[in-house]
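For this depiction, one protein chain was excluded, whereas all remaining protein chains were kept in their positions.
Chain nomenclature is as follows: A, B, C and D, assigned in order of appearance, with residue numbering initiated at 1 for each chain independently.
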Amino acid sequence: MSATELLIELILMPLVAFVVGMMMVLMMRRIAAKLQRRIGPPFFQPLYDIVKLHSKKTQVSHGLIHDIGIVMAMGGYIAAETLLPVPGMNGIAEKGGIITLLYLMMIPSLGLALGVGQCANPNGSIGIARALTAMLAYDIPLVIVVFGVAYAAGTTNLIDIIAVQQAGGFETWGATQMPLLAIAGLIAMHASLGKQPFEIYIAPAEIATGPMVEMGGKYLGGLFVMQCFQLYTTSVLYVCLFLGGGTNWFDFLLKSFLVLAIPMSIAYLFPRYRTEDLLRLMWKWPVMLGLIGVAFVFV
Amino acid sequence: MMLTLLDELLLFSGATLLVALFIGRGLAAGWMVTILYGGQLLALLKMAVLGYEGGTIASSLTLEVMGQALSWRFDALSWFFALITIGSALLSSWFSCGAWERSYIRQGGNIWLFHTAMALNVFTMLILLASGDLLSLFIGWELVSWAGFLLMALAGGVAARAAMRYITYAMAGGMAIFGGLALIYTASGSLQLEAVTTAVEQMSGAKLWLLVILFGGGFGVKMGLMPFHLWQAPAYAETPGPGSAFLGAISSRMGLFAILLVLVKLFGIVKIESLKVPFTLIDARDLLAWIAVFTIILPTFTAMKQNDARHLLAWHGIGQGGYMLLGVVVADAMGGAGGLLHVFNHATYQAALFMAVTAVIYRTGTSDLNKLGGLVVRMPLSFVVLLIGIIGLAGLPPMNGFVSKWLVYRSLLNQGMPLLFLAAVIGTLGTILSVYKLIHNIFLGQLRVEHEHVSEAPWSMMIPMLILSAIIFITGLMPGIPLEWIASVLQTVGLPVPDYTLGGVESSSGSLDMIWVIGVLFAGFGVGALVFYSAGRSKRVHQLDNYAGGHFLSADVRYQYSDNFYAGLMHLIGGWYRGSFLWLERGITSLVEFLSLGMQGLYRRANAEFYLLTTALFVIAWVVI
Amino acid sequence: MSKEITHWLDDLLAEIEGIVVRRKSSRRVRVDVPADALPALLELLQGRAGYIHLSAISCVDWIKEDEFELVYHVWSYESHSLVSAHIRIAREPGVYLSVYDLYQPAAFFERDIHEMYGIHFEGSPNMEKFILTEWDGPPPMRKEFDSEAYINEHLSWQNYNPEWLQELVAEGGGVIIPPEEQRFSQKKK
Amino acid sequence: MGSIKQIPVVEAKRTNPLARVFDDLVRFCRSRSLFILHYCTGCGAIELPPAMTSRFDMERLGIQPMVSPRQADILLITGYVSIKTLKRVILTYEQMGSPKYVIGICSCTVNGGMYWQSYATAKKLDEYMPVDLYIAGCMPRPEAVIAGLQQLMDKIHSGEASSWEDYYRNYDYYLGNQQKLFGEDWQTPTDVISEAKHYDLLSEGTLGDHTRLLEQHQKPLEALEMRLGHEQEEPAK
């Protein structure tokens, strides 16, 4: 691959992620609206929100780290997108592999944690403490799942993992080969999205939206952008690990949206857990499913 | 007599000790000692450049004791550890010069003793690293133990008690090693390395088991392996600032060095793997690996509960040791490289973290995490150093800790060890949680009104911290540099060598190129910054201009959320601390302390000078023998 | 409420000196007692008659008599009846005893009366302001406090005078209020 | 009673047609994405849940509730404001990010409504902060609230809803009224004057007698800027 092609891919991949991510946000809000028996936002609402927030006149900052936190939150995901292969574009996926990707996906939340930390707001700090605890909760099953998939494929390279799955059509998909891991992965993915019942760190009635509490204007806008990326990254990663990636864009997007629709439809039917209940749930069922799944992989 | 390069190094080191000992009371002494450390580093580098190609360099000094030849020599393994030792000593000593030194004296500290103890530590460590046979290893081991004790006991009070605890553990470990030596000696009749290797070949399983337990336990005490880790955190944490940076960086890695030398190089991983634990499916190597992961998890989660920055870091020091041992005992190309790379990486960020915390103590007078907060606006450079350090410690890109942990993970994945892999990841996640608590409670959140006039640490402290930060980043960007040293170490101890490049490792089953990863990451940050800064200009506000449910905030009220930081998590696992874990700790403590009760009487009522005297006597005694 | 309970209650109340009992309906009893006899009465009602629920403490400012009237409404969950005990205390200095040790809800009512009327209750757990924490005027519920005068002094109030009404007035319609009946006068700047 | 002169909005001179399209787009997005502050200042708040929830569904217009003032665009004053609340309302208003809009719901915000006699409520909201829109009624129905919000959306799109600039331009007037009600030592943590400078909205109405009084009484709360200096003499004991 020539350097120009690679450069174009590296630019295109985050861009596509952003656009698709906005549509995913829209889908999420529309699903919520349907369940709550109302109409829901117009099609371009996510875009309106982001443009509006970035065009606010007042941008209240609590200091440099507050700014840098948001930059890290956006930048971490932009970098992560280039490690996530999509149909026709591999970016630099073979330079990092899935472990690196998982780590890169932690950078935004840590950037956010730093930024929120400087706001000197106890609500924000509690929110971050809860968010990190939630990360501890859902990353453990997620890591088991990733281990199982990577071990089964014999590689940590996502391109190879996708290639292995696409080799034999539906039968070689991760989800058919390793159903237990796929279920555990779905639960972990739901928790990583931070939606009910795992929405412990936004919790408006408890800690007044936690990390977002001092964010306004482009700071909040940055978080909205981050949410688009987060939805995209999570669902595409799941598609890559279990649903054989995408052979073409239609196939790929269909799978990603469908995968995301599952947790979204569940989310609005539940209240949120307490922190320790979330931990208990995540460490019990998905971990158990994941370990059994890994055992099957070894067999 | 021709001086070999090793002789030069040891002489330099001895000279440093003498300078510290005799003119250490002058104010310029710190600088002189620092320069001499620099000299040692140069000698070491000269060794790498000149006479040294994969083989060994012998010292011209040899002794004959009771029919045993004592010899000293350097190979790649020794050189690698010596590099870390001298490097951390140089930067710690540099850090201690000037401002810190003056405040230490003002607070009634004995700076002469401090410099002497440091120099002695370095000197003894070099002797240990240079040991050419098991007897010289043992001698070096004892010397290092006593020198470490001296440094730890410096501050008196709590520190002295912690040091006391350390030396009891160390003596017990020494006894175990001595027992092991006796066993080997009866079997082979010699303590030379070659003889030992052949003797081990013919040993029975039971005897080998005994040896592994004796050596593993003995060296494990120094390394702070579970369940012998209890002494380490308080002992390191209570050592005066730069001393804790030095000890935290390298001291306990001497245990890993000895394990590498004896268990990996002499015994061989294959040999250890063949030792089955009766009635179970696991063997001695698995046992060591599991000890390693427990050493990762339990101290890391103990660190999360600490409310003192230095204790928190010291507990992490123990936990990170587990990764090194884990990598080494997995013993494939990536694991070995990961474990050894982690030794280097850990030394860099641990020293940087201890220094940053010491800088905070220097300015605010406390390291209590509940009495700090918001210092980023007053000490931004220290914040950056601490941030780089914790990113390294947590093992996140783009810092060096990520590379070594990635290697360890990859080796576990390749070997198909899901539970160990999971445990290692739990340790990493726990680390992320507790280091965020560290940086949040010191530098983020609400600035206390008392600290509004605090300013940045002086340059004499800042420069070593910044150098370390640069090393952390550069070796994270180009892990190929340390991997080159490590490749020769792996060859020396007989482990496979990974296929490394400047940016990481190549492998058919997924490779890593940090230059790309970091490049993309920073490009991402750049794009993020572009989006962010192209929107309107920010207006900075005071921290009291803040959302508080629509209420007015007051300067006389504390709003900082710091204590019991992970309250939600503790609701679940808090009970486990109080239960089994603490029970285990207490049980072992009382057992070990009961066994060593007799010895304690000797050391109990004494002051620092007395310890120096005893240590010196021991040194003389060993040399004379 | 059956006859026996009524008699039983009357007998019980007769123990208090200077008591006047008036039965207003089958479930409402009004008693008037001297101020110093109230604690004994309430102790009696709570301890021996089962009136364990303090429904409210009301305060009335009888400025002409220069007295405050305090009314303690207590309810019995057993006999399903409510006793209102009326006492009168002097407006100056306006100090009375707290009944918090008998009825915990009294804390709120006493605190409320304290900030609204300025009566101090000795022994009440918290006499700090609750509603009017940022108010530095006199206790507003006292009859001598004229809130209209206060508003005229501190706040400007907008007469509703929209354009359509002005047009109407210009055409000769609308209601004109003579100046002597305008209760509210705008301050001119 | 001081009167506010309507200061004509000075449009930035942008000759580039693309820039005008961009400005229009920004205004359009602003009007289509309105975050309401979740602050129930008075009884009119009871009609907001119906307006937000399934039956009237504000989100179809891009309006959603937000928790903290930093996130919000619209401050809905839902009814009477007691003086204690008014302090918080002003604090909250100053913490909100511009462009910000104030909507006075219920008659009480216009002139005190039925509480005109009350010693505890402020009567005219627009004495203390500029108000973009009043929705009269006691209390206005959800339809009225939504119609009002739609009117505000039109105003935003056409660029008329610029009352927030008025707060900076006539700060002295608003501060004077606040000081009259809350006492001379009244101070919010937000430094409005420096913000006015920051937005280039300093005009002759910004500073005056009242701001001078503020400067006398206030303890300045300047942002804690990052400091690199090393010149501290005494390390803390």
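One rule holds in what follows: a residue touches a chain if its C-beta (ideal position, glycine included) is under 8 Å from a C-beta of that chain, and two chains touch if they have at least 3 such contacts.
By definition in this document, contacts and distances are computed from a predicted model.
Missing chain, UniProt protein name, picked from "hydrogenase (acceptor)", "Ribose transport system ATP-binding protein", "NADH-quinone oxidoreductase subunit D" or "Membrane bound protein complex subunit mbxG": "NADH-quinone oxidoreductase subunit D".
The chain that is not displayed touches the following shown chains in the complete assembly: A, B, C, D. The chain not shown here is touched by just one of C:R27, C:R88, C:H120 or C:H154, and that residue is C:R27.
Residue A:L35 is the one among A:L12, A:L35, A:A163 or A:I262 that touches the chain not shown.
In the full complex, the hidden chain is touched by chain D at residues 37-43, 45-47, 49-50, 52-55, 67-69, 80, 82, 84-85, 87-88, 92, 114-115, 117-121, 138-139, 141, 183, 185-187, 189, 219, 221. Counting the whole complex, the residues of chain C in touch with the unshown chain are 24, 27-28, 52-56, 58-61, 71, 73, 77, 80, 82, 84, 103-105, 107-109, 112, 116, 130-136, 140-141, 145, 147-148.
Mapped onto chain A, the footprint of the missing chain covers residues 32, 35-38, 122-123, 126, 196-197, 199, 203-208, 268-275, 277.
Basically, only the chains that are shown with their structure count from here on.
The greater number of contacting C-beta pairs, out of the two interfaces A-D and B-D, is seen for A-D.
Closest to the protein's overall CA centre, chain by chain, comes A. Centre to centre, using the average C-alpha position, chain A and chain D are separated by 36 Å. Separating the centre of chain A from that of chain C, both taken as means of CA atoms, is a distance of 59 Å. Per-chain Cα centroids separate chain B from chain D by 55 Å.
Along chain B, residues 374, 376-377, 380, 447, 537, 539-541, 543, 546-547 each make contact with two or more other chains. The residues of chain C never reach two or more other chains; the list is empty.
Chain pairs that touch one another are A-B, A-D, B-D, C-D.
The touching residues of chain A, when paired with chain D in their complex, are 29, 33, 36-42, 44-45, 47-49, 51-53, 55-60, 63-64, 204, 208-209, 212-217, 219-220.
The part of chain B that touches chain A in the complex is made up of residues 374, 376-377, 380, 383, 387, 395-397, 402, 406, 409-410, 413, 416, 418, 421-422, 425-426, 429-430, 432-433, 436-437, 439-440, 443-447, 508-513, 516-517, 520-529, 531-532, 535-541, 543, 546-549, 559-561, 565-569, 571-573. Interface of chain D with chain C (complex): residues 1-2, 83-84, 87, 110-112, 116-120, 122-124, 127, 180-181, 183.
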